[in-house]
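Note that one protein chain is taken out, while the other chains of the complex remain in position.
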Amino acid sequence: MGLTKEKIAPAAEKIPGVSYLMTRMDQVINLARSNSLWPLTFGTSCCAIEMMMATGASRHDIARFGAEVARPSPRQADLLIIAGTIVKRMAPRLRTLYEQMAEPRYVIATGACTISGGPFIYQSYTTIRGADEIIPVDVYVPGCPPRPEGLFYGLLTLQQMIRKGETIRQPGVRRKPVLCALPPEITLADIQKEMEELLKKDSEVDVEQTRKELAWPTGLNK
Amino acid sequence: MSTSDIIPGTPVNEPLPQSELVKSILALDLRAAPYEGNADCPAVQVPVDGLLKLLTKLRRDPEFNFDMLSSHTAVDRLEQNVFELVYYLYSLTKQKRLLVSVLIPRDNPVAPTCSGIWKIAEWQEREVYDLFGVCYDGHPDLRRVFLEDDWQGFPLRKDYHDDFMLTREPIES
Amino acid sequence: MSVTITSLSERIRIPETADSPLDTQEYFINMGPQHPATHGVLRLMLKLNGETVQEVIPVLGYIHRGIEKIGESVNYRQFVHLTDRMDYLSAMMNNWVVAMVVEKATKTELNDRIQYVRTILAELERIQSHMLWWGVLGMDLGAFTPFLYGFRDREIITDIFEETVGCRLTMNFIQPGGLMADIHPNFVKRVKEAMTYVKPKIDEYEELLSGNVILQERTRNIGILPADEAISLGVTGPPLRASGVPYDLRKVEPYGVYDKVEFRTAVGTVGDCWDRYWVRVEEMRQSVKIVEQLIDNIPEGKTMLMKPAKKIIIPKGVFYSNLETARGILGILIASDGVSDKPVRIHMRSPNYNNLWAVDRISRGSRVGDLVANVSSLDLVVPDIDR
Partner (left out) sequence: MRLLVQKTFEAVTFSDRANALLSDNFWLAAGFILLALITTVAFISILGLSLVYVERKIAAHFQCRLGPMRVGWHGILQTIADAIKLLLKEDIVPERADRILFFMAPVLAILATVLALMVIPLSPSLQVVDLNIGIVFIAAVSGIGVLGILLGGWSSNNKWSLLGAMRAGAQFVSYEISVTLSLLVAVLFAGSLQLSEIVQSQAAGWWIWRGHAAGLVAFIIFCIASTAELNRTPFDLPEAESELTGGFHTEYSGLRFSFFFLSEFINMFIVAALAATLFLGGWMPFHIGGLDSFNAVMDLIPPGLWFAGKTAFIIFLIMWVRWTFPRLRVDQLMRLEWKFLLPLSFANLILAACVILTEAYFFA
């Protein structure tokens, strides 16, 4: 689950106290990571303006969460906010950007286009129907475009997920994502429980394998 | 469709009266003819081999002085098996607008380039090539503009087929 | 007739000149598609010699969604919301141009209330668009604070939109035949408040950035675009007016109620970055003036003249309309077959696509820093270029 457990040999766990210490260390590390999400300056269309509104505008001010250090270079960024439609020509570039980012890296997909293709699903010969066709996404923020508050909710959800250690991924393997804008009475745990039941079989999806198996979802026609 | 579907105020199709501008262009004797279809501004039609001569005249002649190519695009007329190339010209000095229409066959879509007359034509023609596959003879840099160089087909043609594209089934009312 | 079709890789090939090892060689460098200066996913291939720009080759299509293709499968009312996503900073004007061409084709006469409200909304949109541009220009030239000031003031106008339209960015408000809904009861009050807020802010912008020596150095006599070339390159909007051509559709072919208001067209003299800067700042002032003239006189009347349940079928033919957005002339061409409620062809003449190609002309021989200033001064919105 955590970082230290992966790095330290399992033999060390038998020493009394080490296990406790490692858990504590994991908590501290996750706390630090969740509070220092530097976004990449990446935006393709309308959602980028609302993202700039969120990161830039004084009224919303994403700096309160420590996420205003927008890095133009993917090497130094932790958070990729996919803002705007992804089309076929952009898809390999998005993939490259994601691969250029250093681990641990997190992805928030904002807006209808990045979740499903949005208004450009039908009759469009280029629009990718959802950015998660290309890269794994941690949090989805619906809206067209989402308000800055929506993006903040997504960011806070991501912070919670990091603190719980839920987003550490193996390369090439991804967990099923979590939707961010939850109705007030439903908690994150409920959704996770439901998801675990529903997706017990493929709770971990091999991206390459799935892509081969899954043709374009023709069922959407109906 | 019944007649009640048409909202009130819709006019019956009637050709516009020929304006002074169209009359003076027809008088040039450059094989231009009045536009056959319905347009909302002065419009002329010309065969493809007379296009360049007409456009050059319209640009250079101080009487017309159409110094801006406002818009250029194509319309795919599948049932007639032609592409209609549409040039919207605009004159900043005389503040007049003119539509020039050219029909070219769908199976051999070649038209002369007018990038020597207006610079922007170079890129507007590239867009038309990219989406319709209309080849411009003498174009300095004819290549795709929006799509990858190895893209198959021309997406805005009516008979374009793509496995990737989803079509929405019409909702029955 | 022979037509040769080239490709990008052929276009950017540099011939090998290995005469002497001391010779400098030109090289290509990619600016974009992910680059902070290109405001989105515009990709500029720069041919550089040291830091001097020899040639700029824009490579497009990183946000090409095929809106024109989608437009052929939806009716006119449905098409309006797609136009929001083209030039999202001039969403109102984009909606309006669709409404305009449909109304022109169906010969629908609009009442004054619709025209007044449309004009006010369009001018508000223009102000907020220019505010955003002002901030982004500051950021591109290295001053980060103006960026936030521009965004801060833009929020005031976005609030008005949110109250009346229900949306902050993608409006879908101006529909063929009128407006989606009537204006909010608070609209007039809020707009007046906003205008009293915005007017001193524009002066503040001038104080903060315009008088700055470094900004003057960075923009004066940089990227000069002569008037005749601007016309030939199809440049419209503020860049054309900065080159000294007083061509403003609001004056030349008044639509809406622009013929009833008094305003001046800002015209530059040299056509450099500074003129483009100045023209836009002045346009903000003029827009405030227009809104102030109209806001007290909105007449009563219906706000929707076409019944939403009825199909809109426009007669057979080709129809073209255009108007002045914040970035230039937006035209729309609709070819209809007179039977279906969907167009045969819908083409958007986007101002950004036509303005973009001036970048190569005005940037040759300048430095990379000037190129950034030039791109910024043209105020490009990439989804409108690619559509």
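Labels for the chains are A, B and C, by order of writing; each one numbers its residues from 1.
The rule is simple: a contact is a pair of C-beta atoms (placed from the backbone, for glycine too) under 8 Å apart; a residue touches a chain by one contact, two chains touch by 3 or more.
Everything numeric in this text was worked out from a predicted model, so none of it was measured.
In the whole complex the chain that is left out makes contact with A, C. For the options C:51, C:203, C:228 or C:259, the residue in contact with the chain missing from this view is C:51. Listed residues C:218, C:345 or C:387: the one in touch with the omitted chain is C:218.
Summarising the interface, chain C meets the missing chain with residues 27, 29, 35-37, 51, 138-145, 148-149, 152, 209, 212, 214-215, 217-218, 367-370, 372. Touching residues on chain A toward the chain that is not drawn are 3, 28-29, 31-33, 35-36, 58, 61, 63-66, 68-69, 71-73, 75-76, 78, 100, 102-104.
To be clear about the criterion, only the chains that are shown with their structure count from here on.
Chain B has its Cα centroid 46 Å from the Cα centroid of chain A. Shared contact sites, meaning residues of chain A that touch two or more other chains, fall at 89, 122-126. The residues of chain C that reach two or more other chains are 61, 64, 66, 69, 73, listed in rising order. Remark: chain C residues 33-36, 40-41, 61-67, 69-70, 72-73, 81-82, 84-85, 88-89, 132, 135, 147-148, 151-152, 154-155, 168-170, 382-383 touch chain A in the complex.
Chain contact summary for the complex, chain C toward chain B: residues 1-9, 11, 60-61, 64, 66, 68-69, 73, 104-109, 229, 231-234, 245, 247, 252-253, 306-307, 310-320, 322, 329, 331, 333, 335, 338-339, 344-345, 347, 349, 353-354, 357, 386.
Residues of chain A touching chain C in their complex: 41-46, 48-50, 52-53, 56-59, 72, 74, 84-85, 87, 89-90, 93, 97, 119-120, 122-127, 144-145, 147.
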